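The other protein chains are all here in position, but one chain of the complex has been omitted.
Lettered A and B in written order, each chain numbered from 1.
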Amino acid sequence: MKQFESLTGKNLSRRQLLAGSALLGGGLLATSLTGCGGSAGAAAVPTINFWHLLSGGDGTKMQAMIANANNGNPGFKVHPTVLAWGAPYYTKLAMASAGGRPPEVAIMHASRVPGYAPGGLIEPWDLKLLAENGITPENFAPRIWEKSQQDGKVFSLALDSHPFIMFYNTDIAGKAGLLESNGQLGEVSTPAEFKAMALEMQKVTKSHGLSFGYLNLGSQMWRLFYTLYKQHGAEIVLTPGQPMQADRDAAVESLEFMATLFDDTIAAKGNDINTGIAEFVRGDSGMLFSGGWELPTMKKAKLPVDALTIPTLYGTPASYADSHSFVLPRQLAVDEEKRKDAYKFVSDILKGSLSWAEAGHIPAYQPVVQSQAYKELTPQVHYANAADIISYDPDAWFSGSGSDWQNYFAEYIQNVLLGRSKAADGWDGFVARTNDLLSRPNPV
Amino acid sequence: MSSSTVSRQTRQARTTPAPGLKPGPSLRTSRNNVSGWAFAAPFLVFFLVFLVWPILYGFYMSLTGKSLTGANDALIGFANYSEAFADAGMWRSLGNTVYFTVISTVPLVVVALVMAALLNIGLPAQWLWRLSYFAPFLLASTVVSLFFVWMYNPQLGLINDFLSKFGIPKVGWLNDPNVAMWSIVIATLWWTVGFNFLLYLAAMQNIPVQHYEAASLDGAGAWRQFFSITLPQLTPTTVMIVLLQILASLKVFDQIYQMTSGGPGGSTRPVVQYIFETGFTGYRLGYSAAISYIFFGLIVVVSALQFVITRRRSA
Partner (left out) sequence: MANTTLTRSIPRSDSGQAIRQPRKKLSAGKIAAVVVAAVLAVLWLVPFAWATVTAFKSEADASASKVSWFPPSGFTFDAFVNVFQAGNIPLWTWNSLYTSAAITLITLVISAFIAYALSRIEFKGKKVLMIAIIASIIVPPPVLMIPLFYQMLAFKMIDTPWAIILPQVIHPAMVFVLKRFFDQIPHELEEAAVMDGASRLRIFMQIILPLSRPILAAVAIFVFIGAWNNFLWPFISTNDDSLLTLPVGLQTIKSAYGVQYAQNMASALLAALPLIVVFLFFQRQIIKGISTTGLAGT
């Protein structure tokens, strides 16, 4: 009996050994691969993983800025990972933070911070360590610095503010006789004046006066709506457990105005965002409502283009905007060295954000904005005033850029813009949906 | 090899245990108990840790307000369930899942049957047909989605370009709420029909040739033979394929998430994506666990149906 047992024991252990070694080999290889972050040739220097959601024009700029930072810091190597903008990015960032092995540093829209900071998914910045790297609160515009804080702690460090603005084709505007002596578009201050201006441009293009694509894109509808709504001097307040506070008249008036734009003369009835941009780039319209970040697209197309903040049509200057900000996702075990490197990396990027301005964003780091080099950037300086009038999304765990809340907005408002339902009905539906969200347990 | 033959052999084997291994004296029995559980142990460890425990714990979670951020662990009874039953978003996504299941199951079974029947006629170069019909099944969902998003592209896509040659205007395959789910079904059909096709092919080739010989002596043509012999002989296979297909379709997530992420306007969002979004995008793990269990209930009902039907068949 015994000899058989020992025999079989040997058999078993051989098999276990096989299975075990295969696993072990896999595990070892995996950990070694994690160690070098998947990038080739990074030998001994620590890898700083950095997540962002920028692709296209500003993504290219960001890659260049990262390469610069890497060249200037032989002590570490930043490995960027790009995820799809919006829900996919924010979902994965939250999951990675909850899991405790997230990237050392990540980009987050300032409007999303209220959904992450209170739950402990991101950690506050250490002001002392920032100061050591030459970054102080005085480097930021007051509105932006205020937005970076939650409960008195700094959770996000703004790289920029990126407002929703109005591009216009200077050729078309010139032919329509709309340019002032300084070469810029004249001021309009009422909805009627704006429409008249758009119609003048339409006469030149023979197609449309204005381009704005929004189909199936809540964030895009929200950007324009919130700009116009805030121009009424109105607020939206979201408090969990209470109904949403908003100015219904201002909202309905804004939506009704938006709906009248899409009459196939002033603007196409229903375009998606890319079609809208393409139309403007082709010269089939004189103006485009868009994020400043589309500037590289215009430059690439060599379009004669200038830009302004969206005209103040309802009395109060306001411009929807958000800020790409740096955050520190919660780590299971903080590597102090890597964290120091992350501070250095972020401060280098902030100080070098002049090239970020080339992507159409307004740098948040004031020394850059006040530099002569920035003042020579056109059309960027023409809408730099947006930094003083920007309106971030109302604070809530569910609001912000690329949030579900913006998708809900689309569900009720798209049909308003397409002329299929009344502005008041669409707004009431959205308010009811929001109140439903507010009535649910707050998971943060 | 059809499952019925396998199980028949199983039953035979079980009724005639080998004399040498018959449970004998009590020593034998206790040794059997030890070795039985020892053999079962490795599987059981995984089974308990990664299947049984999550099922139980998931149910417990559904009774709490657990959040991804760690906030709010409190037991709240069945509040999540009552909230879910009143949640229009859940019902809509559940409806989408059922809709997808209904409109995908029929083509996935019928086209598979047609493919198998065509091959079974005895076309030359069998491997070539099998390869072309079955190859997509070997692809990851992501690859399939990349292929189809590209072909469905409204401006640059192959399909709209082809249709434009016949003067058909551009279709927003994945952008039009009325079309998107059908586009997903077409991609799914392309992707997974090969699996059902293989099962049908194997079953057809198990039909005894004598059946056909007798029929052709009676002068029955190919069509008659197909409907009077092939189809009836395939009934057990068809029942199994339909039931497996329904269960598989109810779990749909990958290709929809990848191609439309549930859009446009939530028109394709399946319930699994709703669970994912509620739990991970919206942080509410407890609530999404509750929706998981409601979805589980649906699956159990369908599975019970499958069990009853297969039982009745084998009885």
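In the analysis below, a contact is a pair of C-beta atoms (placed from the backbone, for glycine too) under 8 Å apart; a residue touches a chain by one contact, two chains touch by 3 or more.
Given the structure is predicted, the values throughout are model-derived calculations rather than measurements.
S.K.: Which listed residue (A:72, A:100 or A:142) would be found touching the missing chain in the intact complex?
M.R.: The missing chain is touched by A:100.
S.K.: Specify the residue from the set B:103, B:179 or B:244 that touches the hidden chain.
M.R.: Result: among the candidates, B:244 touches the missing chain.
S.K.: Could you tell which one of A:60, A:136 or A:245 touches the chain left off the display?
M.R.: Candidates A:60, A:136 or A:245; residue touching the omitted chain: A:60.
S.K.: Which one, B:145, B:183, B:267 or B:281, makes contact with the chain that was left out?
M.R.: Looking across B:145, B:183, B:267 or B:281, the contact with the absent chain belongs to B:145.
S.K.: Tell me, which residues in chain A touch the chain that this view leaves out?
M.R.: 1, 4-5, 7-8, 11-12, 15, 19, 22-23, 25-27, 29-30, 33-34, 36-40, 49, 52, 54-57, 59-60, 62-63, 80-84, 88, 92, 95-96, 98-103, 332
S.K.: Touching residues of chain B against the unshown chain: what are they?
M.R.: 1-3, 6-7, 9-10, 13-14, 17-21, 23, 29, 32-33, 35-37, 39-44, 46-47, 49-55, 57-58, 61, 66, 111, 114-115, 118-123, 126-136, 138-143, 145-148, 150-151, 155-158, 161, 190, 195, 198-199, 201-202, 205-206, 209, 212-213, 216, 221-222, 237, 240-241, 244, 247-248, 250-251, 253-254, 258, 272, 275-276, 279-280, 285, 288-289, 292-293, 295-296, 299-300, 303
As a working rule, only the chains that are shown with their structure count from here on.
S.K.: What does chain B use to touch chain A in their complex?
M.R.: That would be residues 65, 67-72, 76, 83, 175, 261, 263-266, 277, 280-284, 287 of chain B.
S.K.: Spell out the residues on chain A that touch chain B in their complex, using ranges where they run on.
M.R.: 87-88, 90-91, 94-95, 98, 118-121, 215-216, 272, 397-398, 404, 407, 410-411, 414, 440-444
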